[in-house]
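To keep things clear, I will list the structure first and then write my remarks on it.
As you look at this complex, bear in mind that one protein chain is not there, while each of the others sits in place.
A and B are the chain letters, set down in written order, and residue numbers restart from 1 in every chain.
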Amino acid sequence: MGNLHEPRPVLRLDGITKRFGALIANDAISFALYPGEVVALLGENGAGKTTLMNILFGHYTADEGQVTMAGAPLPPGQPKAALQAGLGMVHQHFTLAENLSVLENITLGTEALWRPSCAARQARSRILDLAARFGLSIDPDTRVGALSVGERQRVEILKALYRDARVLILDEPTAVLTPQEVDALFATLTRATAEGLAVIFISHKMHEVLAVSSRVLVLRHGRLAGEVATIAADAQTLAEMMVGGAVDAPIHRAGDPGEARLALDHVSTVETGHRGSLRGLSLTLFAGQITGLAGVSGNGQAALADLIGGLALPESGAICIHGEPVSDWSPRAALAAGVARIPEDRHATGAIADFTLTENAALERHAEAPLSRGGWMNWRAAQKEAEEIIDAFDIRCPGPDEPIRRLSGGNMQKLILGRALAPGPRIILANQPVRGLDVGAVAFVQARLIAERDAGAAILLISEDLDEIMEMADVIHVISEGRLSPAFARGAMDAAALGAWMAGEGFEGSNAA
Amino acid sequence: MRLEPIARPSATRIAGLPALALVGTIAIAMALAALAGADPVHVIALIVKGAVGSSFALLETLNRATPLIFTGLAVAVAFRAKLWNIGAEAQLYLGAVATVALGTGALALPAALLIPMIMLASILAGAFMLLGPAFAKTHAGVDEVVTTLLLNFVVLLLVSYLLEGPMKDPAGMGWPKSERLVAEARLPRIVDGLRLHWGFGIALISAVLVWVMQTRTTLGYQIRAVGLNPKAAAFAGIPVSVVVIKTALISGGLAGLAGFSEVAGLKGSLTLDLSPSFGYTGIIVAMLALLNPLGVVASALFVAGVFVGADSMSRAVGVPSYIADILLASGLLFMVLTLMLTRYRVRWD
Partner (left out) sequence: MEILEILLSATFWTAAVRIASPLIFATMGELICERAGVLNLGIEGIMVAGAFTGWMAVYGGAGLWQGVLAAMVAGMAFGLVHAILTVPFGLSQHVVGLGITLLATSATYFTYRLLLPEVTSPPRIEPFAELPIPVLAELPVLGPALFSQTPLTYAAFSTVALTAFVLYRTPLGLALRAAGENPAAVEAQGLSVTGLRLGAVMVGSGLMAVGGAFLTLSAFNSFFFEMVNGRGWICIALVVFGAWRPGKALLGALLFAAFDALQIRLQQTGLGQVVPYQAFLMLPYLLSIAALVLMSRRAEVPAALMVPYNKGER
């Protein structure tokens, strides 16, 4: 460090190219990164960001091109060398071992494996010192499993700082934070760059990119599609650079709410694993309305989704469908009651990877006519239904006999959506319906949801992305530690105000509706 | 090193790699034969001849294959649902116990009634044996591998007790052996004069029934869904625990039938050496068949042939017959490796 005034790049990429079979994931990418700057890397899913980062960190070797750190070439394919050269990365999916303490996670791999002891005392004081310097307060002896998402991110940043990182790469760091936590993160980044660190900020949220970076690099189809100084950029042009054409912002029309379709009456659940729990929560979903549920992940969204989806029963309180309390509640009962469910994790719960499209399309209704009768499957009928979904939802695939694992995330999500919407649902549970999808698929899914609302469905939209909630929802609730905020009308609250609720403020004294 | 999925594996890859597994297995067998001081080619030839070289050899192989089809099906059905039933051995013995309990004179019925009743009893006995581990898995999260394995030892001790106590043959001259089944309880031969009993026929029918169950029924579809992704299956409304229990009943029942078939078709009475590891060998049979019920028939015939052939070879040239077990164990490992490599490419970066 200390080279602040010399314009020598700390990191330099020259003509990085990586092919996977016929696909060119990275195509001759070159750029330089200077100490003390924040560069935003913007790109859609599949634009090549992840591959590029994997090459930087030696998880992949590039077919062509070279990475240089502070003037010295980085040996390809050696993660250890990348770390030692001062590259640090905070992945979107944290790489932390939950059974270990904060200190153990940070020191993991920093000492020679064959040392007969760990230098825990020195490590602790160094961590506390770094934490104070960069505004990342944390207790080094807490088990990571007990930390909140925001705290875990601090541990990830400390991991990089502890290794004297000179380049810090953050992959979608704000996706899981409250607006207040985002501000704290940006404050940390400011301190870091002031000390000479260079930061690569990977994101698809324009306003954050504009707020935090000094330069923006845009990746599209594996190529560097453009580079602009942030001062000279605006959200619309960046979006067009990213997608490679004009972007139509979805136009929201107000919904026309009807009768109450589903009501949760003071429901509480017991904590199971990391699903969070609900504490006396009441919520009503109305026909023809999208109810948005904002909140930091792990605050009970999963428990709420399980409840509405029929996977769990409340410990106390009642679920009412069309005003009638349900007694026998299961996924099948939920489906029979007209609840369509789009699960949070399409790979883990939404689909069976090795099943064909036909078999996946049949999953929720395989035990009823016409798909089966008397315990015998009617595969011809199942295939016909699958073909109808493929047509209606424009799923790109060779045919209904294709295993679903060969489909892109967007096409997989379209099948799940098609399967859920086929019976003409009256209630729709959409849990993170567009996470990880490319722009085209996002627009498609959102348009379908709005169409279902207009057709009279009651929709609960759960998302950690506050922008998505504010864009799509007619009314917004915030969930925090299993409690629900009052309903806020669309546009009644700005991001900062909702963020305060997300951080748990305002719940005391309010009569959560 | 990294594994990269292959979107569309070529035909040479799909056919060539398993062929390579076969070649590798035979190479190991030949190396072992050479190690034992015998002529490797001669040893392989003797194994083949001993398995299929004469009508006697062939019948012996078919007889040996019969219990393996049952245990192979038992394992194949269970593994499809990722229910790791390693307890076919215990289920087989309990099926045999049920056969002896009803077939040694307790019920005086004509064969047309007695045999189906005994079959049913052996199915129930085998199914009962797997019920405990299945419930422990679904309701307490207990890994069924260890429970089913340990129960094999428990059941063998139980059989030992029965054969020395309540089920002991008074005319057995002190050997731990049950009384012989009455004539009405014995399975007849398929063709008069040929030493092949109807157990083989029942095994073939069972294979077809299991295949129909897996491909045509909702239960078969549910079993596959639960095996491939229990979370997604539960989300879609498939009662995962119920499916696992049903699978356990079918699997245990099939293994129970193996015990019935061996006692009623072949041996006529129960001894402690009724099964030379038919239960464990069923795992190999099922894996080699890729858990396909019809494939189980073919792979059981192959495995039985290897055992029968190796026995005969061992008698002729003195190479220990355990060469058959090594052959099958290494064949299994080669097989799972090459199968994976038909779907994934190894990349060194």
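The definition used in the following text is that a contact is a pair of C-beta atoms (placed from the backbone, for glycine too) under 8 Å apart; a residue touches a chain by one contact, two chains touch by 3 or more.
Please read all numbers here as calculations on a predicted model, not as lab measurements.
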Worksheet entry | Listed residues B:136, B:209 or B:316, member touching the removed chain | B:136
Discussion item. Looking at the full complex, which residue from B:52, B:111, B:131 or B:150 touches the chain that isn't shown here?
Written reply: B:150
Response to the item:
Contact with the hidden chain, among B:6, B:20 or B:36, goes to B:36
Item to complete: Would you write out the residues of chain A that touch the absent chain, in ascending order?
Response: 54, 59-60, 79-80, 82-84, 89, 91, 93, 95-100, 104-105, 107-118, 159
Item to complete: Determine and list the chain B residues touching the chain excluded from the picture.
Response: 1-3, 32, 35-36, 84, 86, 136, 140-143, 145-147, 149-154, 157-158, 160-161, 164-165, 280, 283-284, 287, 318, 320, 322-323, 325-326, 328-330, 332-333, 336-337, 340
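Quick note on the criterion: only the chains that are shown with their structure count from here on.
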Item to complete: Could you pull out which chain B residues touch chain A in their complex?
Response: 4, 7, 216-222, 224-225, 228-229, 231-238, 349
Response to the item:
In the complex, the residues of chain A that touch chain B are 20-21, 60-61, 77, 309-311, 330-332, 334-335, 341, 343, 348-355, 359, 362-364, 366-367, 372, 375-377, 406
